[in-house]
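Sharing a structure, written as structure tokens. Questions coming.
All protein chains of the complex are present and in place, except for one that has been dropped.
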Amino acid sequence: MVTNRIDHKWGMVVDLDKCTGCQACVVACQAENNLPINTKDFFLQKRAYEWIRIERYWEGEYPNVKARFIPVLCQHCENAPCEPVCPVYATYRNDDGLNVQIYNRCVGTRYCINNCPYQVRFFNFWQPNWPERLKNQLNPDVTIRTRGITEKCTFCVQRLRRAELQVERVSGERLNDEKLKAGNYAPACTQACPTNALMFGDQNDAESKIRPYFDDVNTFDIHHEEERTTRGYRLLEEINTRPSIIYLKKVDQYPLNEDEDHV
Amino acid sequence: MLPLVLVGLIVTAIVGFIIVVLAISWFSNPPFGLGNAPPQPIAFPHTVHAGSVDQGGVGIQCEFCHRNVTKGEAATVPAVENCLFCHKQINAENQAEDTPVNLAEIQRVVDRFNDNNPIDWERVHRLPDHVRFVHEAHIRFLTQGESRTEILPIGDEQPMQLPLTVGESCSVCHGNVAGMTEVQPQAGQSLKMGTCVDCHKTNNAPTDCTICHK
Partner (left out) sequence: MKFTRRNFLAWAGISAVGAVGCDVFGSEGQELRLQSPVMQPEDLVKGRDNWYATLCRQCPTSEGVLVRVMEGRAKKVQGNPMYPVNWGKQSARCDAGLQALYHPERLAGPMRRTGARGSGEFAPTTWQQGLDTLSAQLGERGNGLLLVTEPIRAHQALISSRFANAFGGRHLGFEALDQTTYRAAVKDVYGQDLLPDFDLAHANFLLSFGADFLSTWVSPTRWSVGYGDFRQGEGRTQRGTHVQVEPRFSMTAASADKWVPIKPGIEGYLALSLAHVIISENLQAVSTDVNALTGGQGAAALANFSPDQVGPMLELPAAMLKGHSPADWIRELARDFAGHTPALAIGGDSAAAHSNGLFNLEAIYALNYLVGSVGEVGGVRFNPGSPIADLPAASTVGTMADWTSVAGDIREGRTRLLMVHSADPVYGLPASVGFGDALNRDDLFIVSFSPFMNETTAMADLILPDRIYLEDWGSDIPEPAPGYQVLGIQQPVVNPLSDLDPRSFVDVLLSTAQELDRDGDLPWGSLQQALRETSDALFALNRGSVEATSAGEFWNSLLRQGGWWDERETGPSASAPNGLYNQIANRAAQPIFSGEGMYLMPFSHNTLLDGRNTHLPWAQAAPDPITTITWQSWVEINQRQMEEMGFREGDIVQVRSSQGSITAPVYPNPAMRPDVVGVPLGQGRRHGPEYAIVGDDRESSNVLSILASSQVEGTGALAWASNRVQVSSTGESIRIVKFEGEFTSREIGNQIDNNPSEEIIKTTSPGASH
């Protein structure tokens, strides 16, 4: 009998009030997960992709203009629209609360890509190609996806699996926020984020830093949004995909639409 | 227009060919392949090294050479320097000519060490790129815990008295390597995904795809 595994439900909190749009998460993710190099041609073909991307929105008009940054990655939904449309069960929600993509099962129908409201699933239109020497950098813990299959953010599952083996299997102790940080097991984007705008943790862990935000947003659903005590919300909450990522609203001290008394 | 018979023949030929190709690929791929013992650059007899003393072997434990097998992911093939632990002594210089050991083959190992030339072995058990397998976790399961009898869905599927020694636990999946002059996968130990999943299910081990697939 194998020792009982500890139940996790991984989740992330993104504090938009801290995000500066610096791209550290984007490049860290590319380095960790063997993403193909986004060449100039890829951008021109609109086939460049990043598992985590920074969306930039403009608001207002000069001089009262603001740019907003929102990091968008796979939301790891509880009711994921991508899952039921896959004809070969290549994507499913696993016991750890991850929305998983099994590359060797994927046949590349791209139904999931079309059904994802967040546009965080990507199709490999080309065989990934690196100059011979750059291949030395590739992470052996992550498969290189061939042409013709869909890929997406995994919450760096390879790090979490390593963590389970090296922490939970050995000491039997729960992987909590501190242990994730100490062993470099948090997802690459979270680890890199210079302003700590990304927080990663276990929704099942009452001690986790992310837990209060999930409690708040889960307690007060979209119809009781005003009762929430935090700035938390989910992307496209109204379609009830129940993402494992909670965003904290940007605070605007000088709103654009307000007739300002003080300047 | 081609006669219908000819069209039928062509279609049959094509479909037949596809079936043959798929069948061959299924059965002959190294991880699944049976009776597949590729020629190795140096004729290394596991019988002599790992075979028990009463059968004429030296009885070296598996983990003595495959040193990482109880510690981590890969079992690791030993470095040439490890061969020299013994073969510094057991070689043409120090042995009588009538010794039963194959001095010519040993010399090739010693030469590799002296020439700083690594040995490229042909793989026998191969995992695809998208699979993660951690030897340590499996050996821990087979060698630890309370005494129990289990039937594992692998090999001859005979009841097995657990916990095993490290060497015995290797044989569960790799067969009796100590008895092989040329290592090859054994019947019932094809290491297909089905075997992995069956065993995981029997033992209530996790069957989440991402446990093995990366």
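By letter and in written order, the chains are A and B; residue numbering begins at 1 in each of them.
The criterion applied here is as follows: a contact is a pair of C-beta atoms (placed from the backbone, for glycine too) under 8 Å apart; a residue touches a chain by one contact, two chains touch by 3 or more.
Just so we're clear, the structure is a prediction, and the values are computed from it rather than from any experiment.
Although it is not drawn, the missing chain touches A, B when the whole complex is taken into account.
Contact with the chain not shown here comes from a single listed residue; of A:T20, A:N79, A:N114 or A:N218, that residue is A:T20. Contact with the undisplayed chain is limited, among B:I60, B:V77 or B:V166, to B:V77. Residue A:T195 is the one among A:N79, A:N114 or A:T195 that touches the chain not shown. Chain B meets the missing chain through residues 14, 17-18, 21-22, 24-25, 28-30, 33, 36, 38, 68, 71-74, 76-83, 112-113, 116-123, 126, 129, 134. Touching residues on chain A toward the chain that is not drawn are 15-24, 26-28, 30-32, 37-40, 43-44, 46, 48-50, 53-70, 72, 117-119, 131-140, 146, 181-182, 184, 188, 191-197, 207, 209, 211-213, 216, 229-231, 233, 235-236, 247-255, 257-260, 262-263.
Just so we're on the same page, only the chains that are shown with their structure count from here on.
Distance between chain A and chain B, defined via averaged C-alpha coordinates, is recorded as 39 Å. For chain B in complex with chain A, the touching residues are 128-130, 132, 134, 136-137, 140-141, 145, 203-206, 208-211, 213-214. Residues 1-2, 5, 92, 94-96, 98, 100, 102-105, 141-144, 154, 157-158, 161, 165, 169 of chain A are the ones that touch chain B when the two sit in their complex.
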